[in-house]
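So the structure is just underneath, and the comments pick up after that.
In this view, the complex is presented without one of its protein chains, the others remaining in place.
Presenting chain A:
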Amino acid sequence: MQTKIYIVFCFCLFCTISFAQNTVSGKITTQGGMPLSGSHVHIGKKTVSSDASGNYVIKKLPVGNSKVFVSYVGYKSVDTLVNLSGDQVLNFTLKENVDQLQEVVIRQKANTLNKSLLEQKIKTETIEKFSNQTLGDILKEVAGVSTLKTGSSIVKPVINGLFGSRVPVINNNVRLQDQEWGTEHAPNFDVNAAGKITVIKGASGLQYGGDAVGGLVIIEPVLVKKDTLFGKTILNLASNGRGGSVSTSLHKGNDKGWSWNALGTFKYSGDREAPDYVLSNSGNREANFSGDVKFTGKKYDISGYYSLYNTTIGILSASHTGNVNDLYNSITNKIPSVVNDFTYAIRNPKQRVQHHLAKLNYNYFFDETASLAVQYSFQFNKRLEFDVRRGDFDAIAALDLELTTHAVNVDYKKTVHDWTLKSGFNTSIQNNFANPATGIKPLIPNFDRVEFGTYGIASYDLSDSFSVDAGVRYDFSRVDAAKFYLKSRWEERGYATEFADFIVGEQGNQWLTKPSFTFHNISASAGFHKEFDASLNWYSNISLATRNPNPSEFFSDGLHHSTGIIELGDLALDKEQAVKLSTTLQKKWTAFSVEVNPFINSIRNFMFLRPVGFETTIRGAFPVWEYQQTNARLAGVDVQTHWKISKQWQHDFALAYVNGKDITNKESLIDIPPLNLSNKIQFSKSDWHDLKLEVKSEIVLRQNQFPDNNFTTNIVVDNELVPVLVDISTPPPAYQLLHFYSEMKFKTFGKTNATVAFSVQNILNTNYRDYLNRQRFFADEMGRNFQIQLKFNY
């Protein structure tokens, strides 16, 4: 079945399309008659630069109206429409641009070269709505993206059923290195710093890496090219958690010369509340800063950027379990084992995370069609996790990790006639330090990682309505770790014969080992975009992604308190390879548009946790889950529609379905998001201060495809040991939530304006639990939340 789909796909990819015939040529000169070499000529979808004598030729242009755009730095651009009906000669004379301030050209350059994969973009207005929430919450606005949560403030994006190391997050052209392998580690990013967020549901963003088995999240900052200075302040107040946030940013834009941006965000919240009880110890704090300075010269720009993300997040008290009996009690009692009065205080367990990101960028524009970008970035991620511990240990972090990453990226981009080419390389050095002062064996050991990658991507416009793209990438990666293994664990894992070389020392009942792994990976992407007419578009893409085991998959070795399981890594794991075929049909009518995106992702050596038995410790018996590999297949469909019912009324619908199967073991994959549907009705009236009223319904069905990982344990009932079944597999029931959002805009004075928004989440105060929340065994989700947002632009 799968192979058939691929064959059909390949056939489509190489089938030829009729070519248009027209050729346009001409000469670009100054008013004084001097030829302008290297000026940028853009007709229809084709781009060329003029040669040394100012001449250009563009072939294969379609009959009919074509947009013509001619530009040269320092000269006024020409932007016009030309009706082509045969070969034509078009000469342009460019006027020198004396008053640059009047001429503002903001041309949104495509982030990636993926013409074959429809990227999902989230705009600033939407991001601002979520100013008080997390990146994961925003991304849920895209059909096919769901979230994996730990409580209410730790939210990871899930793209088409995959998350964590399989979904890299790129912030401002830097890949976030923030211990993303832990399910309870959310991306370290302040949503207020995002100007635009792009989701690529596949591995085709090859310039960012070849391991995006699930997809990519690309965050771009606010870009101001105009010569202007403006500020924005967003204030949020939320009833649930009795807290809020304030975020202020200042932007100084400039076409030439200096420009800068600065942003500060502060968030504060106490315990969240479920409809029936306080979610004790679910408060959080966040204090973030980011800023950049940029100098734009005639042919280059140079910029420096720094951001600090600083957060403390309380972990639900009830989710700290000592052993399986505690877990069993939580699951059967259906109420949290710890419920205290509301407080702002955050006790243990909690996380304290700091993420520094600093970078330098240099862009050089050879001419309008070719550019080189060089970037150096530095990241320092410090993660402290505090657990409920005895005595003085309470003040010592149970996990203390420092991840330092240096990276250099060099990218070259060139547009020639129908071709766009991008190529480059990146290299990085990473060090992880696990502080032994915790008194607890670290989950992630010390390691050094060196990586090098190089890629080339090309896109080619076969005709005005048909384009193809393809890319390939090579990655080298070497990890050198140092870790103590209990001798008993080393034996139990069966490492004694296979990995004897790794042992370098001995201390008591432990081996000191230095495992080292080297990987050479190839990843690739290819696809096409066909535009049948302006209203019907077809995108298809196939991508090959290769992901190496991450440190938690290699080295995990111990008890996970929130799930009451012992997680074991495996040094014998091999890399995981995914082939994803994704196609999107987009049809637009006058008032209605629809987008359907089916996909199939076949993953060889898919790494996942699987229960394998029990181990007894002094705390009691614990189920043991180990990382194993299997062949998996994820298939599904994302649907989005938009209906402009009338001038005032709009309707949006989104549906996402994914089915995850373990092909080898013939069972379902764990943690696959259930079918979800969202409906949004919006009323807007610009006469009434841009009034917007929105009601949104969110339906999440019960996940019926899940593996049975239940186990039995002995608990004491009436002073006798009785075996009981611990049901950790059955997903929670379906639920429906209703949300409301409203906003109005007011002119205050001068150029400033204010937006007032009032919203209610979970209007009906519904009790529910989410299958993809790590704390679903312990407590309900958040109840109703009233929120007021004030936004000032000045």
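By definition in this document, contacts are C-beta pairs under 8 Å (C-beta built on N, C-alpha and C of every residue); 3 or more make two chains touch, one makes a residue touch a chain; residues count from 1.
The criterion applied here is as follows: contacts and distances are computed from a predicted model.
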Complex member absent from the view - protein name from UniProt, among "Heme exporter protein B", "Fumarate reductase/succinate dehydrogenase flavoprotein subunit", "Type 1 periplasmic binding fold superfamily protein" or "NADH-quinone oxidoreductase subunit H": "Type 1 periplasmic binding fold superfamily protein"
Touching residue (missing chain; options A:Ser307, A:Asn325, A:Gln650 or A:Gln775): A:Asn325
Contact partner of the left-out chain, one of A:Thr124, A:Asn509 or A:Thr664: A:Asn509
Per the touch definition above, residue among A:Tyr362, A:Tyr460, A:Tyr735 or A:Phe792 touching the missing chain: A:Tyr362
Touch residues of chain A, complete complex, unshown partner: 300, 302, 320-323, 325-326, 337-338, 360, 362, 364, 372, 374, 376, 378, 388-391, 393, 404, 406, 408, 410, 429, 431, 433-434, 436, 438-442, 445-446, 448, 480, 482-484, 486, 488-489, 491-492, 504-505, 507-510, 512, 558-559, 566, 615-620, 714, 716, 719-721
